[in-house]
Every structure is written in structure tokens, then in C-alpha cells.
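Apart from one protein chain that is not included, each protein chain of the complex appears where it belongs.
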Amino acid sequence: MLIEITGIIIVLMALRALIARDRSERMLYLNALSFGMSALIALYIQSPFGAIIAITSFVTSTISSNAIAYSMGRTPEEILIK
Amino acid sequence: MAIDFINISTVSAAVSLIGAAGIILLPKPIDKVIMFGMLQGGFIGMIVAGKYLDVAMVAALFDPISTVILLIAIVKINDVRKEKSKAQEELDIA
Amino acid sequence: MIIHVNIVTVLSYILAVLSAIIVGFIVKLPLLPERPIRYSFTISIIFPTTVIALGLSAMVFELGWGGIMVGVITGILSALISKYLLEKILPEPTEPVEGES
Partner (left out) sequence: MNEIIGIIIAAVLSWANFVLIDTWMGLPEKPGVKGADVIGRGVKKRGGDLSGGFFQGNIVCSPDASAGTILGAISCYTIGIPAGGFIAALLVFIGNRLCADPGYAGTSGALSIMVIIALASFIGIPPEQFIVGMLLAIVTIQGIDHPRASRLLGKIAKRMGRYTELT
């Protein structure tokens, strides 16, 4: 029951991130998705090393979100090659 | 029942497929990098579903490094293109 | 109630925190960060030395060693770590200079 609720929320967040229009909106959905992945890993493994993997994957995904948001501020609009 | 179909393998595969579709469909480079972050999350889930926990640890540690390298390339090439277009407007040379 | 400890482990946690605080006073760490507390990066006794002492002693107890002496030694080690080593491995962030690419 718990894994099913978590899985439905994760797939919903992934679809909303795909069809979002704005870029900062997409970052917020990605963060909710990484919360869900970390919860799913801990619910599936159920041992202390599972908790360590969940914590590590969440912290590293937060670091990459930090880098993406910083470079979103650096380059507001990108120049595309036609 | 359809609810028996939801477990960690199918959810991780679905997240990876949605991330790959986003990488192909969205036009801007930073959008592509955001969807690449989603694909990394699904990939770690797929490894954990096979119970290869050490591989999952290494994948979780090396993911932000690849993201940062891609972002450095995007920011740098954007700066170069901006300089080039400014020079073309001012001096009218290639 | 689902607390998974016995009385010796609780006593070891308390002794780890106490020894960390005493060694922190000996090596002259400040007691509290400067105000406003919620934005300061100063390493002090209350934060993060007690958090490091609790976390390290929890890791050591979960790995199999137990007892009061292990708690005291972990507290001393965590105070020394937060005084001499934490500034090097997790430095305070610096503002990026404007115009630097």
C-alpha cells in the first residue's frame, strides 16, 4: 500500500515536470520527485545501508539542483544555432 | 488489478522513459539538463531494484559531477555565442 | 513505544555529549555563534559539536562497539574534529566575484 502511493505520486510528478511551461516550475517538480525516489528506495530495501543510499542520493540530487539553478541565473536566455 | 503493477521496477522505468522523452522533445539546453537529472533518479531506482547496492552508491556519488560538467559547457558556449553576436552587430565582420 | 536502546547506551550518549562539551571548553571553542544565529557559520560548542558527537557515537554503536568508554572517546574525538578539521573539509562559502567567468 505504501509503495503504491509513493509510486503514483512519483509518476504524477514526472508527467507534470514534462509538460510544465516554465523552467523554475520544472525545478520544483524535480525536487518533489527526488523526495519520492529516496522514500521509495528506503521502503524497498529496509536495511541500514538502504538508508545510507537514500540519504546520499537525496543530497547529491540537491547539489545538482543547486548547480542547475545557479546557471539558470547566469544564462537567462540561451542563444540557439539555427 | 492495476495496482499490483506498481512496484519499484516499473516506477523507475517509467521515470527514466519520461526523462529520456524530455531530453529528446524539449528544445532548450538547460531544460535538457533538468530532464537528465530526472533520468539519473530513475536510473538509481532501477539499480536499487536489482539490489546492486554498491553500484547504486557509486552512481549516486557521480551524478552531480556529470551534471556540473554539462552545465559548465553550456554556460561557456553561451558566453562565446553572445560575444560573437555582439561583435557581428558592432563591426559587421564575421 | 519503540525505542531500541538500553540504559547503558543512553548513558553512553550523555557521556559523549558531556565529554565533547568539556573538551570544547578546553580547546577554547566559543559557546554560541554570534548573532543572528541563524545566518552565522561559526563553529561553536552547541552547534555543530554536539551534533557531530551524537552522530559519530550513533554510528560507532551501530557498528558493534558499545560501552561507556567508547562514548567518552568519541566525544573527545568529535570536539577535536570540529576544532581542527571541520574548517578545512567544509569551508565557509565565499561570494563569487562579479565579472569573473
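First chain written, first letter: the chains are A, B and C, and each begins at residue 1.
As a working rule, a contact is a pair of C-beta atoms (placed from the backbone, for glycine too) under 8 Å apart; a residue touches a chain by one contact, two chains touch by 3 or more.
Remember, it's a predicted structure, so these values are computed and weren't measured experimentally.
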item: Displayed chains contacted by the hidden chain, counting the whole assembly; value: A, C
item: Identified contact with the non-displayed chain, of C:Val8, C:Val27, C:Met69 or C:Leu90; value: C:Leu90
item: Residues in chain A touching the chain absent from view; value: 1-2, 5-6, 9, 12-13, 16, 22-25, 27-29, 31-32, 35-36, 38-39, 42-43, 45-48, 50-51, 54-55, 58-59, 62-63, 65-66, 68-70, 72-73
item: Residues belonging to chain C that touch the chain removed from view; value: 1-5, 9-10, 13, 36-41, 47-48, 51-52, 54-59, 61-62, 90, 93
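By our rule, only the chains that are shown with their structure count from here on.
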item: Middle chain, criterion being Cα centroid separation; value: A
item: Where chain A and chain C are represented by their mean Cα positions, the distance between them in whole Å; value: 30
item: Distance from chain B to chain A - Cα centre to Cα centre, in angstrom; value: 11
item: Rounded Å distance, chain B centre to chain C centre (Cα mean); value: 36
item: Residue list for chain A, restricted to those that touch at least two other chains; value: none
item: Junction residues of chain B, two or more chains touched; value: none
item: Sites on chain B touched by chain A in the complex; value: 3, 6-8, 10-12, 14-15, 18-19, 21-22, 25, 27-31, 33-35, 37-38, 40-42, 44-45, 48-49, 51, 53, 56-57, 60-61, 63-64, 67-68, 71, 74-75, 78, 81-82, 85
item: Interfacial residue positions of chain A with respect to chain B in the complex; value: 3-4, 6-8, 10-11, 14-15, 17-18, 23, 26-27, 30, 33-34, 37, 40-41, 44-45, 49-50, 52-53, 56-57, 60-61, 63-65, 67-68, 71-72, 74-75, 78-81
